[in-house]
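For reference, the structure I am asking about is given below.
With one protein chain held back, the other chains of the complex are shown just where they sit.
Think of it as A, B and C in the order they're written, each chain with its own count starting at 1.
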Amino acid sequence: MHDHHDHDHDNELDDMTARVRALETVLTEKGLVDPAAVDAIIDTYEHRVGPRNGAAVVARAWADPAFADWLRRDATAAIASMGFTGRQGEHMVAVFNTPEEHNLVVCTLCSCYPWPVLGLPPAWYKAPDYRARAVREPRAVLAGFGVTLPETTRIRVWDSTAEIRYLVVPERPAGTEGMDEAALAALVTRDSMIGAGLPRAPEAA
Amino acid sequence: MHDHHDHDHDNELDDMTARVRALETVLTEKGLVDPAAVDAIIDTYEHRVGPRNGAAVVARAWADPAFADWLRRDATAAIASMGFTGRQGEHMVAVFNTPEEHNLVVCTLCSCYPWPVLGLPPAWYKAPDYRARAVREPRAVLAGFGVTLPETTRIRVWDSTAEIRYLVVPERPAGTEGMDEAALAALVTRDSMIGAGLPRAPEAA
Amino acid sequence: MNGPQDVGGRHGFGPVVPEDESLRFHADWEKRVLGVTLACGALGHWSLDTSRHARESLHPAIYYNASYYGIWFRALVALLERAGEVTDDELAEGRAHRPGRAAHRCLAPEAVQGALARGGPSDREGPAPAFAVGERVRTRNHQPAGHTRLPSYARRATGVIEAVHGAHVFPDTNAHGRGEAPCPLYTVRFEATELYGADADPTLTVSIDAWEPYLDRA
Partner (left out) sequence: MNGPQDVGGRHGFGPVVPEDESLRFHADWEKRVLGVTLACGALGHWSLDTSRHARESLHPAIYYNASYYGIWFRALVALLERAGEVTDDELAEGRAHRPGRAAHRCLAPEAVQGALARGGPSDREGPAPAFAVGERVRTRNHQPAGHTRLPSYARRATGVIEAVHGAHVFPDTNAHGRGEAPCPLYTVRFEATELYGADADPTLTVSIDAWEPYLDRA
């Protein structure tokens, strides 16, 4: 008897498949879009640019204090030094979790997200539910991700209202002494770089 | 290719017919609702309580300065003296248009409306479109009703956020000298008692 | 709550579509929703404030796609389920599995006219008002997660007391079963430029009816 707005999302699928195909066909016939370019864009974000980029940045910051310092001072340049540049990452800021303060990133007004280091945002990041609640009740949102912070931890939410893009550098987990960057990167989850999660513990990696 | 939310309203109809019937059946079987009482409620607002009540109040205020004065001082009592009382009209305030100031009534938070004098609110009064815009750009809203006020006229919007209900008393049209209350009442439209319209001119009545 | 109902002053909505005053309903099911909703009010399970809160608690995706009787219907189902009067299964089958709990309060046909004519006044004995007509007040940054009747467009704004209505039931508590807690009710008038900024219509003033806990002396 209950309805829910998700049923509209479901109904949307077949309809959207047809509408999107019609649009792409029209644009292709008009010479405005080359389907091979569309394929190349999809391939880039489906297979090449994703959160493993950001994980490599975080791992290096954990392993190399000089890089961490650079990342803190000029994240755009430090990240570019690893080859991650471009669309939706033109102006980067890295924010570092501490035992006293946890960072969480949101874009309340649309879906701004640091694509070169994290790839495409997950659906929840773009949904009104997250956008509405992250800036007001982040502890309740974090609980939905299985994260419970001490009551005394300060929470710092960054609303990406301009073209600055934020990357959360989580705290390095205990028990990771001597691990190399590749092993460290495997502990770094996408959600932990948004601030919605924590890195994996080494035994769980 | 365009979609519009109205198509959901249309799709809603058959679905809602079935759902509402199921609810009423269940409630009736449970002895919680008597369909004859439901019929009596519908009959009341479909055939008996409507904007002709308010029109009679306005006409009397136009015709009888003492009544107008009473209406201004204690609208609940003045209106009750004509037999119009009850649900959604327990606490009435009458607001009088003047050449200098035009009144418009809205309920931005739901659909509060003076039922004993105006009956059930029209669909537009309950829709977010009216509720959003009436308190901010009333001149644009009034234009949609064919009403253009002088630029110098002040506009006074009453947002019915509590249990006070507002009745707009429009200005008496010119050329109505000597008309009796019944003839005057015929000039008073529902929309003019919300402030979204003006009374008819006597030649158009 | 900053819910979907709180639309005053928001942008992005569509045109207002006038309709003839002889039109009372757009479909027969709307009539039944009106009648059943009012009849169920007699069961005594909820107040008007509670029912308003049930409506504004619908998800925005539903609220903005439903007609207003569609909103009433969904909120009524939620209220009846919360009161233990109906279940999803019963509604899906269209058949009662158990008798009603408050059937002894069922509104009789012959009681309808009296109930509608009586209504439900919200004025109560209560504290004397702190503010007088003509005083300047400022609305608080009052935005509870629960029910409130202070719309967001009128928060943190300075206005003038235009009328004092005596004490009325306080919706913020009453909607949640925390008592009627009557307190003074005022009409407060604001310049549109105070509400919406310098670009607002300079000929426009807007009033709300505000309970004393929404207000500070300006």
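Here is the rule we go by: a contact is a pair of C-beta atoms (placed from the backbone, for glycine too) under 8 Å apart; a residue touches a chain by one contact, two chains touch by 3 or more.
Predicted model, so just to flag it, every value in this text is computed and none were measured.
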Option touching the unshown chain, where C:Pro4, C:Gly41 or C:Pro151 are the choices: C:Pro4
Residue of A:Thr44, A:Ser81 or A:Thr176 touching the missing chain in the full complex: A:Thr44
For subunit C, the residues touching the chain missing from this view: 1-4, 9-14, 56-61, 63-65, 140-145, 152, 156, 196-197, 199
Missing-partner contacts on subunit A, residue numbers: 5, 8-9, 12-13, 16-17, 19-27, 29-34, 36-42, 44-46, 49-51, 85-91, 93, 106, 108-111, 119-120, 122-124, 126-133, 135-139, 141, 144-145, 151-164, 189-191, 196
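One rule holds for everything that comes next: only the chains that are shown with their structure count from here on.
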Farthest chain (mean CA position) relative to subunit C: A
Most central chain, judged by mean C-alpha position against the global CA mean: C
Rounded Å distance between subunit A and subunit C, as computed from the means of their C-alpha atoms: 40
Inter-chain centre distance, subunit B versus subunit C - centres from mean C-alpha coordinates, in Å: 17
Contacts with 2+ other chains: residues of subunit C: 65, 77, 91-92
Sequence positions of subunit A contacting 2 or more other chains: 1, 8
